[in-house]
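Every protein chain but one is kept in place in this view of the complex.
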Amino acid sequence: MKEITYLEAIKQAMDEEMTRDPGVFILGEDVGIFGGAFRATEGFLEKYGTWRVIDTPLSESGFTGAAIGAALAGMRPIVEMQFADFITCSFDQLVTVAAKNHYRWGAATPIVVRAPCGGNIHGGPFHSQCIEGYFFNVPGLKIVFPSTVYDAKGLLKAAIRDNDPVIYCEHKYLYRRIKDSIPEEDYVVPIGKARVALEGNDVSVITYGAMVYTALEAAQRLKEQGCSVEVIDLRTLLPLDNKSLFDTVKKTNKVVVLHEQTKTGGVGAEVSALINEYCFDYLDGPIIRIAAPDTPVPYSPPLEEAFIPQVKDVVFAVEKLMRY
Amino acid sequence: MKEITYLEAIKQAMDEEMTRDPGVFILGEDVGIFGGAFRATEGFLEKYGTWRVIDTPLSESGFTGAAIGAALAGMRPIVEMQFADFITCSFDQLVTVAAKNHYRWGAATPIVVRAPCGGNIHGGPFHSQCIEGYFFNVPGLKIVFPSTVYDAKGLLKAAIRDNDPVIYCEHKYLYRRIKDSIPEEDYVVPIGKARVALEGNDVSVITYGAMVYTALEAAQRLKEQGCSVEVIDLRTLLPLDNKSLFDTVKKTNKVVVLHEQTKTGGVGAEVSALINEYCFDYLDGPIIRIAAPDTPVPYSPPLEEAFIPQVKDVVFAVEKLMRY
Amino acid sequence: MDIKREDLVQLYYYLRLTRRLEERFTSLYHQGKILGGAWTSNGTEAVSVGYGYALKREDIAAPYFRDMGVFLVRGITPKRLMAQYLGRKTGVTGGKEGNVHVGDLNFGVIGFPSHLADNYPVGAGVALAFKIRGEKRVVAACTGDGGTSRGDFHEGMNLASVRKLPIVFICNNNQYAYSTPLQLQMAIKNIADRSLAYNIPGKIVDGNNVIAVYTAAKEACEVARDGGGPTFIECKTMRMHGHSEHDSAKYVPRELLEEWKKKDPILHMENYLLEGSISTREELEDIDARVKKEVDEAEAFAEESPYPDPEDCLKGVYATPL
Partner (left out) sequence: MDIKREDLVQLYYYLRLTRRLEERFTSLYHQGKILGGAWTSNGTEAVSVGYGYALKREDIAAPYFRDMGVFLVRGITPKRLMAQYLGRKTGVTGGKEGNVHVGDLNFGVIGFPSHLADNYPVGAGVALAFKIRGEKRVVAACTGDGGTSRGDFHEGMNLASVRKLPIVFICNNNQYAYSTPLQLQMAIKNIADRSLAYNIPGKIVDGNNVIAVYTAAKEACEVARDGGGPTFIECKTMRMHGHSEHDSAKYVPRELLEEWKKKDPILHMENYLLEGSISTREELEDIDARVKKEVDEAEAFAEESPYPDPEDCLKGVYATPL
């Protein structure tokens, strides 16, 4: 089995689903002629034609709305945001229309919105954001965020086959930086299931996205100090996999929550609150959140480095908990 | 001193600020000729003219953007959303432009966005939402949510005079239902400060908006059972007043967080996470969150009642904590 | 266009039904039986009936909130609509939604999401699906004059025009957006001129003449069905009630209402049918009696229907729950 990148996994998932199901199509800016700003749809136009790989006018609300309409009419559209940051322009369509269709009047809206997100690429405030926080308080949406090549493919396939609107966060930093060999056969990674990225006994680090690698690196360092860290990769952010959260807490009794999204109102707050509410008696120390500070994502390298949670921050938090 | 309503307090705040400062003006749908869907600006058009009380085309993004531009040019616009629910249409302008101007390039954006929100008025999914969750993960914004007549006026004045974009959540259910007599002199309620709505010793109920009354009623019932509840009214949601939170926890050691906003990713999650992180050793039991379920706001009365947190839910949670 | 007698009579029936049903909503609202709010299309019924009737069974409508006629024409019964307004389990949305927020794909009707003009891109997307699949189906999306100022109007129209999608965009220009008159909404005289920005043909029709609306919509549907792309139809009419039934609309000059009252769409159609000897006074009275009965029965049905169970609140958030 050949190793492929995270980006290639995304591409394969779309390609295979488009071949499997004629209802699947792609729309967004520059997805056709150009093959996408990150080349996720390279060659698709030639393969599937201008009606299934649609270069849209620059209009996120319009093409997201159109995806919703097409979904209501029985299609399974994949919307590509050129950068996740531009999803603010389609907030209304996603929150007002897509998220509430099924509850309000019983109509399923099977769309996938691919959101290339995250920093560490010197993109500045508008090409680096994590956007899960905008949608995390919106019932009716699902949000997934793969960290591995395997999950990137399996979760995207699951998202495409799912009957609800799914925001698929893909981390730009991982696109070409991680590689893995994955099964040739068709598989999906079920939405709603977290994953144990590393087994451990002393402290749980609960995280997702590119921060999984930060957690793993911290775990490696801590191992040298004799501390056994369990790393949980959430994979699905909405709805959260409570059971996996509670299982790890019951095992380690100490929790660090780590994410690249800004701290206040982040996914980590919910994770912390859930654990507190349902596993209080298992907690041997406070739940420490490590997240980006409450600022936009700055551009200049020293600032961006200060913004993005670092391995040393995780090590520091775990050490603090170990002393607790 | 004459008693006035919550709505009248809002009106007075705007009126006085417009008289005090020629830079203050109002724009939105039907704020002029009609005096606003809820009559918050009745008589303003006659008093201040068509250039300071602006009936806009139906275009939330456009007039919010225009408010931002006017603010950059030295004005202090107040934007009225007809219902908070329509703020989804101006999400991009608020999150992309207003929230980040100052950090990105040092320009203050003193706008106030009035968002008539909340349920219990049979408004259904699009005329009942609490919208603070959409903006709670957005650094650069401030969010306030008064529950009393006094605060409605004082916080709105503070918001108008503040140099940052402030989302002012006003609860429609309270508009004409609560009355109070307030000082005739000019006063402000500082942004960023919570309030002890009721002193107590056994359990803290941390809440805001219309739920303050639910908490107070629950406290009343619990008092009869000999339980002393402290009710904290957050007033400012972003940024949170951590000190007030921690003070009450250190006093009572038991916490219920209550809000009308849906649970997952709500303000309550952050409150819980903060307390857990910084007051862990003071906690004598789990932090229980009472919030609306993760659904849109349903229309039919039995459904809406099931949706909105009730006094009995608070009583139940406090009782549970008392047994802990 | 030649219109069959039975179609003309049906158009009259739907106008009447829309009017009477909404009048009943108004009175139930004032009795406190419809909670929250009630909006009617009073005076503008010819728009929704006309364009609704122009669609074929397999077509889809993305109506806005003054399109009661569309629901009725497409076969959603007065009973289910009444139960919807009264928040009952038997309502179109089982109590989840209220009043005009009706959608049912079994009848080819997309639920209106309050936020005006959101349905323009959504409608374009339905049309896109038809085009991708090579189906000869059409979608009609409607908004008010107010809605044409929203960004989604622009993005929906533009997308549809670039891809020549089979869609008919309708605008119910009833002179006001709530209290806001046209001249505070736009600097153009005819909303149809908005379509110049997209190279979409912009038609203006008498929105109080159901035959005119029907004919224009029907023609536009056929153009769209044949691959000719979108049409925009501005229906000039007048909102005769307040914005909602609690609004006395003092901001509307009385003379304006007087003037438009003479052009009442039902009256207009009645005269047309009688003067052209297409129908008889008797037949029309029969229709009205039938309509009244339907509305009475609908009310009785709704009143007898149960409310949803509180637990229903938690159901249906996801199509695929986890």
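A, B and C are the chain letters, set down in written order, and residue numbers restart from 1 in every chain.
Following the convention adopted for this analysis, a residue touches a chain if its C-beta (ideal position, glycine included) is under 8 Å from a C-beta of that chain, and two chains touch if they have at least 3 such contacts.
All values derive from a computational prediction rather than experimental measurement.
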The omitted chain touches A, B, C
Quick one: which of B:Tyr103, B:Phe246 or B:Phe280 touches the chain that's been left out?
B:Tyr103
In the full complex, which of B:Ala67, B:Val149 or B:Leu283 touches the chain missing from this view?
B:Ala67
Given that one chain is not shown, which residue among A:Ser59, A:Thr236 or A:Ser272 touches it?
A:Ser59
Sole residue of C:Gly37, C:Pro78, C:Gly123 or C:Gly151 that reaches the chain not shown, by the stated touch rule
C:Gly151
Positions on subunit A where the hidden chain makes contact
29-30, 33-34, 37, 55-62, 82, 85-86, 88-89, 121-127, 293-296, 298-307
For subunit B, which residues reach the chain that was dropped from this view?
25, 51-52, 54, 56-57, 59, 61-75, 77, 92-93, 96-97, 100-110, 139-140, 142, 162-164, 191-192, 239
Contacts of subunit C with the absent chain, listed as residue ranges:
149-155, 158, 161-162, 164, 183-188, 193-200
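We take it that only the chains that are shown with their structure count from here on.
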Could you pull out the chain whose C-alpha mean position is farthest off from that of subunit C?
A
Indicate the whole-number Å distance between the mean C-alpha point of subunit A and the mean C-alpha point of subunit C.
40
Between subunit B and subunit C, what is the gap in Å from one C-alpha centre to the other?
36
Of all the residues in subunit B, which ones touch at least 2 other chains?
85, 88-89, 125-126, 293-296, 298
By residue number and range, which residues of subunit C touch two or more other chains?
93, 96-97, 101, 113-115, 151, 317
